[in-house]
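Let me begin by presenting the structure, written as structure tokens, before commenting on it.
With one protein chain held back, the other chains of the complex are shown just where they sit.
And now, chain A:
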């Protein structure tokens, strides 16, 4: 198990070192804006803020309210494309 987590850390390290993580993040962000995910979540944020009150809302509140919804709302096509790229990266660098 410790070996597994060690390996995960190594892969993550590599993702960051190669700059691939940043690229993937940028791609994901662009896709999510494009498909309206961001607008949906913003609308949800609005509800949360109105509920809690403008002055009292914290980042933690937003994160706990928004993250589950955000995960669920990512379209399958976007997931698929990201996974494709991650797999390609893994195939390239896991067998070095």
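Simple rule for what comes next: a residue touches a chain if its C-beta (ideal position, glycine included) is under 8 Å from a C-beta of that chain, and two chains touch if they have at least 3 such contacts; residues count from 1.
Convention: contacts and distances are computed from a predicted model.
*Asks:* Among "Ataxin-7-like protein 3", "KLTH0F16082p", "Geranylgeranyl transferase type-2 subunit beta" or "Ribosome biogenesis regulatory protein", find the name that the UniProt record gives to the complex chain excluded from display.
*Replies:* Hidden chain, UniProt protein name: "Ataxin-7-like protein 3".
*Asks:* Can you list, in ascending order, the chain A residues touching the missing chain?
*Replies:* Residues of chain A in contact with the hidden chain: 3-4, 6-8, 10-12, 15, 21, 24-25, 28-29, 32, 38, 41-42, 45-46, 49, 54, 57-59, 62-63, 66-67, 70-71, 74, 79, 82-83, 86-87, 90-91, 93-96.
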